[in-house]
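The structure follows.
A single protein chain has been omitted from the complex, and every remaining protein chain is retained in its original position.
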């Protein structure tokens, strides 16, 4: 069985495409909370409001870290997706975190980001552009079967 | 003695300001190669040209990783600077890498980046805006002396 | 599934409130023996009486350590509760122990103790005042659902 | 050479008595910042004021953690002193942190605290009442010489 | 659930007394091969005869190490029994091995061996004389129940 | 239960002989993809063609590493088979990788290779010539039963 | 430079023969306190008398552990000597402790003990009978020079 953590972009359907494509494979997926509003406000919603945006964010980010650290720690493979927009520093942070723990890293991004992501890619065992390639990787790793 | 690794932005003089400010303190600084061209081309310069930009970058990034991994592994404190420009995913990657190794993380960035960096800041023991604050931190950690 | 260790105060019903509140969630709870007399006397009851109170206590504390160390080592999250009374140094010890192992730490205490517990809180990913907030954290970490 | 970290109480001269007593021994001592005011306010002094006392304390406690974690990580022996006053939860936290890292723990406290500290004592390799006994321990560990 | 490794003496029924006494408890027991002849000769029986007794023993001891290392590595608690006869250096070796891995160590021996075993006992969380006391420890660790 | 990783030669039926021989034993076997063509071409088949044979190979080898690293990391025992032909450097690499992780290593090769493999054999707990001997080892480790 | 810990027998001059034989080599030796009386009584001499011999021994053994654990942790090579007399369980305990930490183990004993020490020998990288052979090993490891 493979434990796979899906980190990064939350504004497209890449996670769904991987999860659906991998249906039937012996894979358990985890990932961050992908509801943007909940993820941003979870800290103050549970632990009380903050006047300062900085501490508002801190409370939320540390609460989310309980989930993301367990997900990455339990994972065999960490897939990190960089989308077309936003800074996505948390994605790169997760990639570094996973690399330092010796996890197998798979990076998913379009060709435009290749140069800017070269250090992240260099720590990965696979770099792909499409979620379906991640599915093909999972299938091959589990069964040795190649596409087509 | 403190070993301090200075990661991130290479286009302003923040490293110089820290190193000069800390002169007289018992600190040894390390960091990546900050000559942009050398850092980009080191791989092919030493190991031979590549037709594909992707592998050109890979060779360079992996060679640079020999230096950066040692620097971070040997560090007591990893300072990560996010400047105003560029994606700087390697900086966030280093922050995640350092966090997973249990290093003391200090993050240096302007207030505009605070929300986008909230996961990185949440893993840090200090978040500051100016290099001189990093110097003050190093002085305090070593001697207990506060500014002013 | 989350493994959660509940450390600290044994004189109020905070554990029960968390366990009941979390019924239906995929959580397994562990914790120390909370029968005060058994916990104090277990060592001599099983391994023979001691004349000296110091060694009486030692035998019991080391026997209890078999249980608490396993509980903390197996936990994803360690919740440490500081009540209104007593020194509760074992609670702070558990917090330090959990922090050094990289466990996600949640600290539960009233506002009066905030300053005295600042080092413990600073190692935590969440600080709350009510057991129901711990339940809300567990629910959010597992499902992304927020209260209300 | 022995690296010894002196954790805990900051209101009596126990550290001085150990350091002086050990003069001539091959020991390097480290410890937290013991200037109470500096230790409490270092965070806001360097990183900017906070309206909330909770975050004022957080900033300071995390900054101090840079020093204390390095001190404990580098130590062969961690001595933790519990004085007669205050909650001293940070001392117990340090003891737990040191124990989880496998450091040799020496606990220093009066007989009145013995029962309340039984879990901390049970993790220690030595429990003593006087700073001079710590000196005797360091001398014996280094040279095999006993007092008297 | 507790994983318990039973190391040491193979000439009395102490393992049976523990396993039977613990029936009904959530414990899984492992241990070395206790058939003396098989344990001595397993190496040559499977891998071919040796002229030299030294290598005959080596082959067997290394084969047995496959089993004992896994047993100890997977254990929460390692119980080491020293009987009245023989050198039993493998028992003391297992105790040291378990201690270095941070396992909870329980040592079982008669009072006559107390002084000779003081270093081993000093690494243990419990020292007892009878197998039934080991059962009582396991019951207490799992349920908090004391005998009688 | 034993997790056993079968590394090395892919041109004879040694894996089948072990798996069949061990039927009925509580063993789970893993290993690399043994379809030579799939193993060589998996990288480009999933991630796109490469002009250079070197990078063609790199893509495949890193993809295969996702499977092999998990297999070795999860294993209790790593069996490495050296056949009569080819360089088989990946087999020796796996042996070194497993040794550094503290896995129990079993090496399987004919007598002709003994001198060239002396460093690999010296890191092993067992060295055998026939797959049936591996089966006998697994049976003995699990049950204490010897052949014949 | 090699750090070498010399564990075990304290009644013959084997340590002196090694240290003298290795004069001129780049080796730093450590070891336990070898004054039998001091080693037995150090605990009570520094920390106060005990009525019970068991706790008298415990205090001493734990104090000695501060020294021995540091010595073994800092060592590249741990040499364990088994003499002709006594149980020497602490020597076997040190051997197991060193083995679990991955130290290079050298065992020194006469041929009469070979069978009883087979598990200890099987964890060693060298087994010798004379202190001069240990010196020859150290010289070879440092310089590649062989005797004669």
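The chains carry the letters A, B, C, D, E, F and G, assigned in the order they are written, with residues numbered from 1 in each.
In this text, a contact is a pair of C-beta atoms (placed from the backbone, for glycine too) under 8 Å apart; a residue touches a chain by one contact, two chains touch by 3 or more.
Please read all numbers here as calculations on a predicted model, not as lab measurements.
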item: Absent chain, residues of subunit F that touch it; value: 53-54, 57-58, 60-62, 64-65, 82, 86-101, 113-123
item: Contact set of subunit B toward the excluded chain (per top definition); value: 33-35, 38-39, 41-43, 45-47, 59, 62-63, 65-67, 69-70
item: Touch list for subunit G against the chain that is not drawn; value: 2, 76-77, 104, 106, 125-128, 133, 136-137, 140-141, 144-148
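Going forward, only the chains that are shown with their structure count from here on.
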item: Distance-maximising chain from subunit G - centres being C-alpha averages; value: A
item: Recurring contact interface, reference C-E, options A-B, E-F or C-G [over half identical by residue number]; value: E-F
item: Cα-centroid distance, subunit E relative to subunit G, in whole angstrom; value: 23
item: Averaged-CA centre spacing for the pair subunit G and subunit D, given as whole angstrom; value: 31
item: Multi-chain contact sites of subunit C, meaning residues that touch two or more partners; value: 62, 65
